[in-house]
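One structure, as structure tokens, below. Some questions next.
A single protein chain has been omitted; all remaining protein chains appear in their positions.
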Amino acid sequence: MSTIAAPRIALPQLLVRLVYVAPVALFVVLVAVLPEVLSRTGVMSLLVLAALLGIAAVGQTWAILIGGIDLSIPATIGMANVLLTTLYSQGWGFPAALATIAAVAVATGVVNGALASSLGLHPLVVTLGVGSVVTGAVLVATGGNTGGSVPAALTGAVSPVGTVGPLPVPFAVLAWVAVAALVLWVERRAVFGRHLYAVGANTRAARLAFVRPARVQITVYVVSALCAAATGVLLAGSSGGASVGIGSTYLFSTITAVVVGGTSLLGGAGSYARTIAGVLVTTEFTTLLIGVGIGATMQQVLLGLAILVLITVYGRDRHVAQRL
Amino acid sequence: MYRPRALGLWRALVFGLAISVLAACGGLSADDSGGDDSGSTSGGYTALRTGKDATSTETDALAALPASVKTSYDGFWHSTRLGPSPYANWTPPKAPWKFCYSSAYQGNSWRAEGLTVARNIVAQLKTQNLVDGDLVVADANNNASLQATQVTTMVQQGCQVIFAMQPPSVGMCNAFDNANKAGALVVVMQTGTECTNVIQSDFAQYATGAKSAQWLVEKSGGQGTVVMCDGIPGVAAAEARQAAAAAVFRKAGLKVDRITGEWTPSTIKSQMLSYLSTHAGNVAGVWDGGVCAVAVNEAFQQAGRTLPFVSGFEGGCAWLASWKQTGKESIGFTQGGGQGVVEAFKVALRLLAGQKSTVNTLLYPLPEINAGNFAQYYKPQMTLNSGCNAQPLDGESVPDSYYDALFTGDAKPATFTADLGALPIK
């Protein structure tokens, strides 16, 4: 309505940019409080945990970027985890098991995206429902009997002392770096990447600009399911038995990482770069809390408080943008 | 595309929330009144004192128990309300009986094993013409109100014996009361409950937790720091084990750090890795409150740290494989899902035969797995990712005669073969 150009507000912009400094600053704090962290295994432990979360959070970032959300991530993680151990111990080859998992993940994503776009249902409902179906189907197929074995290499992939060739870095961390590079490249340099933002910012305008929101939505949920499945496979490298519930913590933590990074829950603003910062910050924060002996229940309370504070900060920025 | 409808959705959510809050309030107040029947300490039941010390009421109740079972009842107040049997004046129905099985959740190997064993036993009883129809099974998928509804539905279906596998410890009393009043026998398995209108069958949570803690004290020479790997906060079984271990460590003068593993291997491992990367000091031992040992061993190995003594708990096949792999001595117990079902059936069949139990809560000790009998328990098929549990060498947790001290009457109950050893190892 108003046609008057308002000046850009510099302060919230600055606060939002702070997110890229935060992981470094928090690491400095972490080392100052707990010097033990500054060792190969200390840093790699942190990075492995961050990598598992970071890969799972790719889809959550994009889902939130287009104004949706993916609540089926934990179910897909559990599906991949159980399917891998079950199939592998039944004598399937690792590649064949992976292909099967990928196929199930793609199907999950297509159903999520197609239902959300064609029926006009909110992804909150759709992904919650699809997630339950996936978990239920895995339980029916395995009868809840989820024991099995995994390829030995998988254990090394998520071990802080694991290596890839001559590199003293576990596979999971390298995989995250590769995934992150690809995701950032797509976000910034691919037509699809810009379409993500267009759909999230204004779906009607996007459609009028010949973006196909349904296609974007389906692709996002497929990518999300594939990334969640990758995390589920990597989690199988941690011994102790597979479980359909293994991904349960990844619902809260992926959303936390995205929100802490500053990607707007309203869609259209943010990036995976921010989520990377969010993943590092939350992982460092959790490590710090464990290090100083704060229990898991209190950790959740403090993380929740941190989110509220950040949403308030980012929320202000968002309102400034909307007011113009 | 969905935006305009999102408004409707939110409205629906708000309504749904309001309704569930109302329903919850209704449920709670109903449960309160149900609880009032028995009273907090009235009717001869002790209070539930999870994570707290005993008062004279509890110590008196403990002292009044037969000597042969007393050790298993130590610390009972953390997870149960001890008192007289709510089925003291119950006239058991005539065979054949309709057996029903209400599980809080069926999504893991442990629960799957429990159900398999229940089906095996019912099949055996069927050949003796003691069973009406098939075992009726319901899975509440971790939804407390759903499980309450399922129990009520089971009563309406004519279930005469309802086995409730690990129901939530609060909020179920009303449903159990319905069953009780309809003349059905309810046996709550493998957990404590606030309800006094059911028969409870559980292993000695407190004594078992104390036993592994005591072992760690001996192995560590009573010095240094032990890490307690806790279960899900607020769950009575976890709190009982932890209270026992904490008391042992306190008495021995050991320093205790705690992580919260929530009985989930992935959480345990990430918590342990984070703990190790922030604590360079020597760890004398790690106490397992459930499911921890394998993930803890792996975290120590991958962090490049010397493996300390790590206790086990539930005797998982993966833990035995891990013990074999590391060669580091441990201690654990056989606590498979099937084993618990076997004990619950023994109790139920005595009551159905017309015997009376002297108490509402029947606790039994678990066979111990230690360096002395490790070779008998370990099987080469066991891997670090196995989902199975070790089974008692004698085929059951305690001999049937264990219960003689807790029952009156000499009617002969129906029998079955537990056959736990025949369960697959995978």
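General remarks:
Every chain is named by a letter (A and B) in the order it is written, and numbering of its residues begins at 1.
Note that a residue touches a chain if its C-beta (ideal position, glycine included) is under 8 Å from a C-beta of that chain, and two chains touch if they have at least 3 such contacts.
The rule we apply is simple: contacts and distances are computed from a predicted model.
When the listed names "Sugar ABC transporter ATP-binding protein", "Aspartate carbamoyltransferase", "Lipid II isoglutaminyl synthase (glutamine-hydrolyzing) subunit GatD" or "Monovalent cation/H(+) antiporter subunit G" are checked against UniProt, the chain not shown comes out as "Sugar ABC transporter ATP-binding protein".
The absent chain, not drawn in this view, touches the displayed chains A throughout the complex.
For the chain left out of this panel, the touching residue among A:198, A:244, A:257 or A:277 is A:198.
Set against the missing chain, the residues A:34, A:69 or A:211 yield one that touches it, A:211.
For chain A, the residues touching the chain absent from view are 1-8, 185, 188-192, 194, 197-198, 200-202, 204-206, 208-211, 264, 267-269, 321-322, 324.
Rule of thumb we're sticking to: only the chains that are shown with their structure count from here on.
Inter-chain spacing, taken between the CA centroids of chain A and chain B, is 34 Å. Taken in their complex, chain B has these residues touching chain A: 1-3, 5-6, 9, 106-109, 111-113, 230, 233, 257-260, 262, 264-271, 273-280, 291, 294-295, 298, 301-305, 316-318, 322, 383-388, 426.
Those residues of chain A whose C-beta lies close enough to touch chain B in the complex are 34-37, 39, 41-43, 45-46, 48-49, 67, 85, 89, 116-117, 120-125, 135, 139, 143-150, 155, 159-162, 203, 213-214, 235-236, 238-246, 248-249, 286-288, 290-293, 295-297.
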